[in-house]
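Would you mind keeping the following structure in view while I ask a few things?
Every protein chain but one is kept in place in this view of the complex.
As written, the chain order gives the labels A and B, with residue 1 at the start of each chain.
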Amino acid sequence: MLKRYLIPRLIQYLLVIFVGVTIVFFVPRLTPVDPVQQMINTITRMGTYLDPKAVEKMTETLKELYGLKGNLFEQYLAFWGRLLKGDFGPSLFRFPIPVIKLIGDSLPWTLGLLTISTFLSWFIGNILGGIVGFYYDKRWARVMESIAMVIRPIPYYIFALITLIVFSYLLKWFPLGGGMPVGVVPSFSIKFIFELFRYAFLPLISMMVLGIAVTLQTMRLIVSNIVKEDFVTYARAGGVKKKIIAFKYVIRNAMLPQVTNLALSMGQIFSGALITEIVFSYPGMGTLLYNAIATGDFNLIMGIATISIFGISTFILLIDLLYPLFDPRVRYR
Amino acid sequence: MGIFRDLLRDGKFRVGFIIICLILILALLSFVSPYDPTRWNVAPRDLPPSLQHILGTNSQGQDVFWQLTFAIRNSLTIAIIAAFFSRIIAIIMGLVAGYRGGRLDRFLMGINDSFLVLPLLPILILISSLIKGRLSFVGLGLILSVFGWSWDARVIRSQILSLRERDFTYTALLSGTSTIQLVFKEYFPFVIPIVFSTLINNMSWAIGMEITLAILGLTNLEIPTLGTVLQWAISYQAMLLGLWWWLLTPVVTSVLLFVSLYLLSVSISEYLDPRTRIQRIRVIKE
Partner (left out) sequence: MEIIKAENLKAYYLLDIGGKLHSVRAVDNINISIKEDEIYGIAGESGCGKSTLIKTLYGMVEPPLNVVDGKVYYRIDNEYKNIFSMNGSLESIRWNYISYIPQGSMSVLNPVVKIIESFWDFIGSHVDISDKSTWRKNIEEHFALLGLPTKVLDAYPHQLSGGMRQRVTIALATILNPKIIVADEPSTALDVVAQRAVIQLLKEIQKSLKNTIILVTHDMGVHASISDRIAIMYAGKIVEEAPTSEIFENPLHPYTKYLIGALPKIGDKSYKVSAPGAPPSLINPPSGCRFHPRCSQAMEECKVNVPELINVNSEHRVACFLYSKEREL
């Protein structure tokens, strides 16, 4: 099991990181723009308070970081060396705070939003999709699928925007944005947690509704094939109770491919989380990214892109490692 | 035509087809627009919908309806460019990996899966933030195509794998057909339907990406697209100013566009899937 299951996945893990980081390395080289010069411009445009020496020093650092020293291969190796140390250089916008520190500050918000919405919508979507698939001859099941079918193709941005307009602008039930009330000091009080939840609610809901719609629909398709499997037909022939068949036979088995699907769509979900944060100005990596774009903070953008690559592929590896827990066919081979 | 008639029997396809036709008509109307979409102040500002300006005007003094027609046309063009070129990459990857098999297959699929799971948005942002503003919409389409092929390459590969097992591969090889000929003559007829069914999904993805990048201010805001129209409305605070027609027009249009494209793709891939084709043989109850 170790050899046949684990090793290919570890290799794929390393390959994803390799491909991602390589893209990040080559992108600045393939575009007609000189990122270092552009960054220097950005900084000098922002203020004259930097003395020329500091600018020179930073030019050096940047050149080193973006590989204008040595031949291409040396540059590439140096790039890797810095990444593995977590050194993405300073933020240009909030100079000289290191990029890694800024990312570290906003990461918990994104992680919270992402994990809660992903797991809840995966779970709810699968149960609903399983039930819809199992009772597909019922009217309500088809109605539910049609609803999912209309919601599913809407991009995260548009859906978040609609949610914001309806619930914050028009109904005024929720705050217009942010992660917590201005001026409140974080604490473990009930009130604070409630406020956190109130601010997180719309971003969460907007991500979850989309997530549930996608999961529901794929699950429905998987179930429509599983119900034709021999072991389901046989359980029905044996008069096994419908509820047992629905959950223990159909849904339980249909969830297995859904674990893999979750791993495959993690990149998209993450991108969706970034966008949703931007719409609700939720203080996670998405908003950080937005500010980085607005201020031309190339260092920060690159840091976020790289961290995302590492994060997502690790997350996928984790799911892959957990998979055998659900599937005895992998566990005992 | 027979296929089309079969597809029209599916309610999903009918709805999707009607909406997409309406949207296409809008896109075509752009050719007879009385306005130049890049010019400002060609109409009074901030007018609500009226007979003269059926979707009102915006704060830039443009007619929202005619602006929309250009936006749809450009968004669809970007989507078609992206989908077209990514299909070429997908076909090559899928054919080569599936046909050659072995180590090369494993290597290519490793790369493929990497593209599949990578968080594309940050990477696309990285790219477009470097060439910000200079990006023509053809360029944007091309960039999107570089990242939008991996899923379809996988699907094509597995189709090739199953075709390889069939007799005609061996017969053809024995009778001395060259690989290229074999691939084009024998495999293409089976690959084309897949390419077509994934094409729509890919277009949908590209349109969504364009909107996202435009919102972030990373595309050329001078060219009207669904994304840039929305971006202008948001940056002018259309919602707060009560100019709902300005904001709602791109939102509603894109929702309709996405839903209709999705319905078409679901319907077509159901049609192509042999398993559901059997299901379509309607079961009669006494």
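The criterion applied here is as follows: contacts are C-beta pairs under 8 Å (C-beta built on N, C-alpha and C of every residue); 3 or more make two chains touch, one makes a residue touch a chain.
Being a predicted model, the structure only gives us computed values, none of them experimental.
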{"item": "Where the unshown chain meets chain A, residue by residue", "value": "229-231, 233-241, 244, 248-249, 252-253, 256, 326-329, 332"}
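The criterion applied here is as follows: only the chains that are shown with their structure count from here on.
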{"item": "Residues of chain A defined as touching chain B within the complex", "value": "11-12, 15-16, 18-20, 23-24, 27-28, 31-33, 35, 38, 149-150, 152-158, 161-162, 165, 169, 225, 263-264, 266-268, 270-271, 274-275, 278, 289-290, 293-294, 296, 298, 301-302, 304-305, 308-309, 312-313, 316"}
{"item": "List of chain B residues in touch with chain A within their complex", "value": "12, 110-111, 113-123, 125-127, 129-131, 134, 204, 208, 211-212, 215-218, 239-240, 247, 251, 254-255, 258-259, 261-263, 266, 275"}
